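Complex shown without one protein chain; remaining protein chains in place.
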Amino acid sequence: MKTRWPQRLFLGVLALFMAAPLIIVAGVSVNEKQSLEFPPQGFSLAWYLEIFANREWRNALWASLGLAACSAALAVAVAFPLAWFGWRRIAPWTRVLQLLGVAPFVLPPVITALGLLTFWATTGFYGQAWTAVISHATFFVTLPLVTLTLGFSSIDRPVVEAAATMGADDATVLRTVVLPLILPYVISGYAFTFVLSLNEYIIAYMTVGFTLETLPIKIFNALRYGYTPTMASVTVLFISLAALVFGLIARHGDLPRLLGAPAAERE
Amino acid sequence: MRREAPRRLADYAPLLFPGLMLLVFFVVPFGTMTAVSFFRRQQGGFYTPDFVLDNYGRFLSPFFGNVLGFSILLAVAVALACVALALPFTFTLSRMARRFQVLWLVALLSVLSLSEVIIGFAWSTLLSRTAGVTNILVALGLMNEPRALVPSLGAVLTAMIYQALPYTVLVMYPALVRLDPTLLEAAKTLGASPLRAFFNVVVPALRNTLVATVIMVFVFALGSYLLPQILGRPTHWTLSVLITDQAVYQSNMPFSAAMAVFLVLLSLALVGLTTLVGRKDEGA
Partner (left out) sequence: MSGLEIEGLSKRFGAFTAVDQVALSVTRGSFVCLLGPSGCGKTTLLRMIAGLEEPSEGRVRLEGEDITGLPTHRRNIGMVFQSLALFTHLSVGQNIAYALRIRGVASEAQDKRVRELLEMVHLGGFADRPVAKLSGGQRQRVAIARALAHSPRLFLLDEPLSALDAKLREAMQVELRQLQQALGITTVVVTHDQREAMTMADLVVVMGEGRVRQAAKPIEVYRQPADAFVAGFIGSTNLLPLTRAADGSALLWGHRVDGLAMPAGLAAGVLSVRPEDVRLQARGSGTLDARITFVRDLGATVETFLSANETTFVSVASPRERGPFAVGHTVGVALSAPQCLVFAA
């Protein structure tokens, strides 16, 4: 279907709408002085260096990266056996567990954040760094669960059966056939969760906000207590990272399919 | 490795770890939250285990009624606006060549991954006096001097639409990408102009998807806890803002928990409605 000019215009306006705040933020991030100005007066990449040079921002960066890496790993670790079981076995009531896995994401994050807050407060572990890892992992478990379920369902069952006829037992099939086929989905599930955990604010804040500062928490505090263009440079960093990760997933996998499209026809 | 029902207890082993994790760290927290909602609040930010309905009683105040009403109206407005914008966009997207689709999807996912804090920051900058869009209007000669467009209801609404739009597109995407392209073509051969064909044929075929999407986006919008706070005045605060505010700043956990429980029940009911609507569609 050829795109006529009203459609092109609509797409252009929408693209502008989506990009506008980010363009402004990018502009603000290169402003020479520590003031909120657009168009930027002078050009300086100092605020990008600040993320690494300034101890507070650097610590926050490490905290965010560490939290993201660990919680993504944990989320995948929880999701994998669940998705595997759903594929391997016919046990309809395990749909309940799968639904439970999807639930955290469907509800407003505030609620999950509050629930976790009360939980950690009640159990007495409130404020410890590892509680954030578990909290994030639980909240984000939906993402790897969905990608892994999709991945398993795309495994051609005759492939597994062929391996069995050639003498592979269950463990060998898992190791030599299933795992290599499911690996791209594991990676994309991990990557999705990593990116989202990096950006996540409310759960991190409510569980460990007073003891550990992640980058989004630091940005929020900066919003309240004192503006610095580093907020803007961190934002640009985040969105670039997200675009990079999703771009890589798109390059090596079938992104439309991950999002619900039928498998691509050969073009 | 045949696909079969589990026979021995050991076959259920894979479920142990995830089941435990989800039970302990998801189900139980909801339990504690519900329990806390019945606790008695004390001065100084503490609360004692108890069973009082005071916290739920505050729901009956006019203040709460206002906040609830406003939250619902705002979320409805965001949901309808997003679906109205996303429908033509996602339709166009689904008809694009694969590589352009991928480009847009990567862009949408990147925006979706941004936390509410960053979106709030970006929009407050965009609408501020010193760095905002009004500076561009001044440069073009359309305005005399730059002006801050925050705090305002319009700012809150716009930013919430911005936040929910990528989500809306991704929720609609599967249904639209699977839509039979010959339906539209058939309508055109019968004499309907492209616009007319879209409304006569495509929209009715997507009826259930659209309803489900509105509900999903409504639930999503209800969860905005920061945008109304950063970009609006206290009159614009929604339920989620109140929940965060009460929990963190007012140190009133029980009341916050009670509101959260209410929000959960509302969200679950609506999501349940969505699956019902979706299931009805499958028969057609």
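So that you can tell them apart, the chains are marked A and B in the order they are listed, and the count of residues begins at 1 in each.
Note that in this section a contact is a pair of C-beta atoms (placed from the backbone, for glycine too) under 8 Å apart; a residue touches a chain by one contact, two chains touch by 3 or more.
Please read these numbers as outputs of a predicted model, since none were measured by experiment.
Every shown chain touched by the omitted chain in the complete complex is listed here: B.
From the options B:L149, B:V201, B:V217 or B:L239, the residue with contact to the chain not on display is B:V201.
Screening B:A155, B:A187 or B:L227 for touch with the missing chain picks out B:A187.
Residues 180, 182-183, 185-194, 196-197, 200-201, 204-205, 207, 284 of chain B touch the missing chain (whole complex, contact as defined above).
Just so it is clear, only the chains that are shown with their structure count from here on.
Centroids built from CA atoms put chain B at 17 Å from chain A. Against chain A, in their complex, chain B makes its touches with residues 1, 3-6, 11-12, 14-19, 21-22, 25-30, 32-33, 35-36, 85, 88-89, 92, 94-96, 98, 101-102, 105-111, 113-126, 128, 130-133, 135, 162, 165-166, 170, 173-174, 177-178, 181, 219-220, 222-223, 225-226, 230, 240, 243-244, 247-248, 253, 256-257, 260, 263-264, 267-268, 271. Residues 1, 3, 7, 10-11, 14, 17-18, 20-22, 24-25, 27-28, 35-39, 77-79, 81-82, 84-85, 87-91, 94, 97, 100-101, 103-104, 106-112, 114-119, 121-122, 134-135, 137-138, 141, 157, 160, 164, 170, 173-174, 195-196, 198-202, 205-206, 209, 216, 219-220, 223, 231-232, 235, 238-239, 242-243, 246-247, 250, 255-256, 259-262, 264, 267 of chain A are the ones touching chain B in the complex.
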